[in-house]
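Of the protein chains in this complex, one is absent; all others appear in place.
== chain A ==
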Amino acid sequence: MTLRIHKDKLLPWAFLALPLTMYLIWVIIPVLQSLLFSLTYRDTIMYGQKFIGLANFVRLFQDPQFHLALWNNFIWLVFFVGIPIPLGLGIAMLFNQEYAGARLYKTLFYVPMTLSFAVIGTIWAWIYHPDFGALNTILRAAHLDSWAKQWLGDKRYMTMALVFVGVWRQVPYVMILYLAVLKNVPEELVEAATVDGANWGQRFRHVIIPMLAPATVVAVTISIIDSLRSFDIVYVMTNTKARAAEVLASYMYSSAFHYQDYGYGSAIAVIQFLITFGFIVVYVSNTLKNELQR
């Protein structure tokens, strides 16, 4: 009997051993190493380690470029949560009905999702080109010459131009997420509400929205995390030279790999990790609570 209990307890660990070891090697240990690096002087790799305590973090909080990166990440976050979620839901509602061509439209909307950020970034860099780009060509044709800007060269517009591209790719993702759940909203519930005299707005507000709550939590969390790791678009479209569009990830990259200041780069990574980790904790505890309630 005792042996049996013993076996029951050991078996899951036996199955988990391999993935946990891999997780340890490729995630946990590197994270701890970055933490260690962040407390060292630059050129850790070339000169060997030299601990300088929290000096990198002190420098971070006085560094205007870091403040800018943080602010830009905040803009990414606000627009990544603020636009794709309502817009994705709206489009999903439209596509949740049967009509001719619905499938085709759905596919068209989904196409951006199938492209990598490198491809999207290259395409949009050309669309934004001030002299030959599609955007300015259209604006000029519409006699809106003063609206035609140097989208990726002028620091006033750079971040918004990049955020737009990110949002453009995020909307179909959220749409698919909602469509999957909408398919599972029971017809009877909506019909019952109709019989009770609820109008369209009330049905949407009191029946559909609550049914979509779990999907919304996923969509919000993933959008937040995606906005925090925005790097690909910034890197591809500005070649990391445009400091005005800097985000945490790109600043970390250029600090560590362009200037070989691995300590400072690690310090930025630690800050980014803490922010992301905060959101993940909220998400996981939320999910666990729901799971346990069931």
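Criterion: a residue touches a chain if its C-beta (ideal position, glycine included) is under 8 Å from a C-beta of that chain, and two chains touch if they have at least 3 such contacts; residues count from 1.
Note that in this section contacts and distances are computed from a predicted model.
Peer 1: Pick from "histidine kinase", "Sugar ABC transporter substrate-binding protein", "Flagellar hook-basal body complex protein" or "Electron transport complex protein RnfE" the UniProt protein name of the chain that isn't shown here.
Peer 2: "Sugar ABC transporter substrate-binding protein"
Peer 1: From the list A:T216, A:Q260 or A:N286, which touches the chain that is not on show?
Peer 2: Touches the omitted chain: A:Q260.
Peer 1: Out of A:K106, A:H129 or A:R229, point to the residue that touches the absent chain in the complete complex.
Peer 2: A:H129
Peer 1: Any idea which of A:L70, A:I120, A:L152 or A:V270 touches the chain not displayed?
Peer 2: A:L152
Peer 1: What does the interface between chain A and the hidden chain look like in terms of residue numbers?
Peer 2: For chain A, the residues touching the absent chain are 42, 45-47, 59, 64, 129-131, 150, 152-155, 239, 241-243, 257-261.
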